[in-house]
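What follows is a short report on a single structure.
The other protein chains are all here in position, but one chain of the complex has been omitted.
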Amino acid sequence: MRLRKSCSGSAAPAVLLAIVLLILVGSTLYFHIAKTWWFPPAITPVGHEIDRQFMITLVATGIVFVLAQVALAWMVFKYRDHGQKASFVRGNHTLEVVWTTATLIIFVGLGVMAQHAWGQVHFGGPAPGAVPIEVTGQQFVWNFRYPGPDGKFGKLNPKLIDASVGNPLGLDPNDPSSKDDIVSPDLYLPVGHPIELLIRSQDVIHSFFVRELRIKQDALPGMIIPIHFTTTTTGDFEITCNQLCGSNHYHMHAMMHVMSDADFQKWEQQQEAQNAQ
Amino acid sequence: MSTHAPSVHHAEAPKGFIRHYIFSLDHKIIGTQYILLGLSAVTIGMILSVLMRIHLGWPNAHIWGFANGIMTPEDYLRTVTMHGTLMVFFVLTTVPQSGFGNYFLPIQIGAPDMAFPRINMLSFWFTFLALIVLLSAAFVPGGAPISGWTAYAPLSALGEIAGPGQGLGQTLWVTSIALFCAASLMSGLNFLATTIDLRAKGLSLMRMPLTVWGWFITACLAVLAFGVLLAACILLLLDRLAFTSFFIPGGLSVSGQLVNHAGGSPLLWQHLFWFFGHPEVYIAILPGMGIISHVLSTFSRKPVFGYKAMVYSLSAIGFLSFTVWGHHMFISGMSPYSAIAFSVLTLVIGVPSAIKTFNWLGTLWGGRIQFTTSMLFAIGFVSLFVTGGLSGIFLAQPALDLYLHDTYYVIGHFHLIMGVAAIFAMFAATYFWFPKMFGKHMNENMGKVHFWFTFIGVYCIFMPMHYLGYEGDARRYSSTESVHYMTEMHTVYLFISIAAIITASAQILFYWNFFMSWIRGKRAEQNPWHGTTLEWSVPTPVPHDNFAGHFPIVYRGPYEYSLPGMADDYVPQHLAPELVARSK
Partner (left out) sequence: MPQTIVTEELEITGRGGAAKPPSADGGGDDGSFGASAAIPQRIYVTGITIAMGAILMFFMALISAFIVRKGVGNDWRAFELPRILWLNTIILLASSATVVLARRKLGREDREGFHHWWAVTTVLGLFFLAGQLIAWRQMVAGGFYLATNPSSSFFYVLTAAHGLHLLGGICALLYVGWLRLHKLTLATATEVASLYWHFMDGLWVFLFLILLLGR
C-alpha cells in the first residue's frame, strides 16, 4: 500500500476526531442532565405522561448515541494505519440477526409505549361536562368563542366578518343563539375542568400550540378539529401559531389564562355584561 | 488469455465546443454539468441561509440586498422558501444522483454510456430551465413565494390575497417544480434501464458496487414518486389559475375578503406532497449511503461489512419510504388512528438505517484506516447520521410530535441528515473522484482544514437547535420578539448565527481547492487510492466511451481488499484470475 506518508500511520486525525466526538457526547449529556434548555412544567395529566415517554426515549436513544459515537472514535483510533494488515472479514450473520432484532424491538417498543398518551388526546370524545370553546385562527390573530349561558354556539356567516366593527368571526345577529356568545382575543379556562377546544381557521392553515399543555393541533380551514384536556395548574401561558400562515406568522400570539373556578365565573359574567350593552 | 472482450471500434467524441461541452450526450459531461449546477444552487442556498441567520442573530442589522437594508417578515419567508427549494431539489436531489451517478454509474458497470444519452441531455436542460424559472420568481412583482418549500394549500393556492409573493412568484415556483419533476422522471428512467441492461459480463447484481445499488434504488424511488408531485403541481396550478377547488375549501375569508372557491381539501395537498416528499428525502440520502460504504471500504482496506445486508437494507428503506409519509402529518387533522400505522412504519424504517450504521462501524473495525480528506468526510457522515437519525425516533412518536412538530427540533433533525450528512457524502465523493474526473489531485491539506471547520461547525449550528426545540421555539419565525420564551433564547440564536457564518466562510476553502486544483492541481495517476472498482481501471482522462473499446469482464465482487495470500492489498474487479499477483 503506497499512499502518501502523511495519510498512513498518523494518529493526529484520530486523536482530533476522538476529542471532537467526546466533546459532542459530553456537552450533549451535560445539557440534557442539567436541563439547561428544557420543557416548561406540564399542566395536564397527559402532559406528564408525554414527559415520561420522552424520558424513556431519551434514555434509550442516549445510550445508543453515546455508544455509537464513542465506538466510532475508538475504532478510528485503534485501527488507524500503522503498518498493520487489515483483517479480511466479509461480515457476521449472527451479529446481523442480533442487532437487527434488538433494534426492531427497541424502536417498535418505544412506539407501542407512546400510543396511550396519543389516545388520551385524540381517541374518544370530550369528558362529560367539558367546557366547549371554539378557537379560530386567521391571518394573524386568534379569537376564542364561548357559547354563553345558552350553551349553544351561534351561526357564523363569512360574509359578516368585519373586525373593525367588532365582529371578527362573522357572528350572525339573526341567530338568537349568537347574542350571548362571548368572543375574546385571549383564552380563559377554569382549572381542573375538562376542556374541549374546537380548532378551526378562517383562511389558511394555522396551528394552536401551548407548550405547557403539551398539545398542538393544526387549524384547518374547512374542518373543525376537537382536542380534549384538563389543566392542573393556574397561570398565564403563551399561545403561538405553529404552521406557516403568511407574513406575520411570527406575530400570531395570544395568552391562555388558567384560573380558579371563582375567577373564571367572574370573567364570564363580566363578558356577558359587556355583551348585553 | 485476454482479459477483455474483443476490441471494437469505439465512438469518437464529437467535434465543436457546443456539441462537446454544452449539448453533450456524454454522461461524463452531463454529470459534470449537473455537479456545477448543484454547486451554483448550493452557493445561493447557503448565502440565503446566512442572511436568515444574520437576521435572527442581529434583528436590527442592516442587510445588503434588501430594500432600505431591512429584511421584512416577507423577505425572511421568501428566503426560507427559496433556501429550502434550492437545497432540497437542486442540490440534494441532483448532485449525488444525477451528478455523480451520471458520471460514474456507466463506468462502474462497464458500459460505454447511459442507456438513453439524448434523454440524459434533455433531463439536464429541463433541470437547468427549472432552476432559471425558480430564480426568476425572486425578480417578479411580489417577489418569491413565502409558503416554504412545502407550499401548503390554501396559502399556496389562494394567490396574491394570501400574502406577498403568492401571486406570480408562487406560480413560477410551481412551474419550476413541475419541470423538475419531468427532468427527474427522465433521469430515473435512464438510471434504471442502464443498470438493468448494460452491466458488463460477470457483473451480477450482487457484485455491483454499493454506489450503484444506491443509485439504482434511488432511481426506483424517483420514477415512482415524482409523477405524484407532478400531478399535485398541476392541480395546484389549476386552483391558482383556473378557479378549480381541489385544495381550497369553502367559506374562506382572507383579510376580510371572501374567497370564491369551495369544497376542496387542504389535507389532499399534504397527502399528495408528502407521498412524494418522503421518498424524496430518501432520494437525497440513499446515493450518499452508497458512496459512504464505498469510501469507508476503500480507505479501511477491507470489504464492506455485511455487503448483502447493505443491499437488503437499501432495498428495505426504499420500499418502506412509500409507507411512512403520514409522519409529516400527525398534527394535521388527518385521522389519529392512521397516525398509529404511520408511526409504527416510521420506527420500522429506522431499523435498516441502524443496520447500515452497524455495518459501517463493522467496516472500520479491524481495518487499516487511511485519513484522506474523503475518508474524514465519510467518518464524519457516520457520526452525523447517528445523531440525526436518533432524533427521528422522537419525531416518529405522535405523542412526542405533539410538542416537537414545527419547532426547531425538526429543523435540527432534518438538517443533520440532509443538510449535513448528505452534503458530507457529496464532499467525500468529490475528494474521492476528483482525480478521475479532472486528472488532478485536490489539495489534501486544505481539504483536511475544510473538513475540521465544517465538522465542528455543523454540530455547533444544529445541535443547539434541538435545545431550542425543547424550549418549544417555533420554526419559520422571522423574529423571536413576539413570544416571550423565544426572546429569552436569544443567546442560543446568536451562537448558532455566529457558528453558521464561520462554517459558511470555511467553505471558501472548498471552492478554492476545487477550482484551483481543476486548473493547476498536481497530476493524478490512474488509480491513486488503489481502488478495486471499474472506474479505477480506466485511464485518466476517461476515454469518450469509457473503455477505449476494451469493455471489461468482471471476475469478482467490488470490495476485495486485503485478501489473504495476495501480493497487493486489493484485487480489482476486472483482473482475470491468472493475472492476480500472489504473495511469495
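Here the chain labels run A and B in written order, and each chain numbers its own residues starting at 1.
Definition applied: a residue touches a chain if its C-beta (ideal position, glycine included) is under 8 Å from a C-beta of that chain, and two chains touch if they have at least 3 such contacts.
Values in this document were obtained by computation on a predicted structure and should not be read as measured data.
One of A:Val70, A:Leu95, A:Ala130 or A:Ala163 touches the chain omitted from the figure, and that residue is A:Leu95. When the omitted chain is restored, the residue from B:His83, B:His271, B:His413 or B:His530 that touches it is B:His271.
Screening B:Gly38, B:Pro96, B:Gly110 or B:Pro398 for touch with the missing chain picks out B:Gly110. Looking at chain B, the residues touching the absent chain are 1-2, 5-6, 8, 10-11, 109-112, 115-116, 185, 188-189, 192-193, 196-205, 207, 223-228, 230-232, 234-235, 238, 242-246, 249-250, 262-265, 267-268, 271-272, 275, 365, 545, 549, 551-557, 560, 563-565, 571, 576-577, 580.
Keep in mind that, in the parts below, only the chains that are shown with their structure count from here on.
Those residues of chain A whose C-beta lies close enough to touch chain B in the complex are 1-4, 6-8, 10, 13-14, 16-17, 20-21, 24, 27-28, 31, 36-40, 49-50, 53-54, 57-58, 60-61, 64-65, 68-69, 71-72, 75-76, 79-81, 84-92, 95-96, 99-100, 103-104, 107-108, 110-112, 114-115, 117-118, 121-123, 138-139, 158-159, 161-163, 170, 202-205, 207, 209, 211, 214-218, 220-223, 225, 238, 240-251, 253.
Interface residues of chain B facing chain A in the complex, by the touch rule stated above, are 72-74, 77, 146-148, 152, 154-155, 158, 162-164, 249-256, 258-259, 264-267, 300-303, 305-309, 331-333, 336-337, 339-340, 343-344, 346-348, 350-351, 354-355, 357-359, 361-362, 364-372, 376, 379, 382-383, 386-387, 390-391, 393-394, 396-400, 402-403, 405-407, 444, 448, 452, 455-456, 459, 463, 467-468, 470-472, 474, 476-485, 489, 492, 529-530, 561-564, 568-569.
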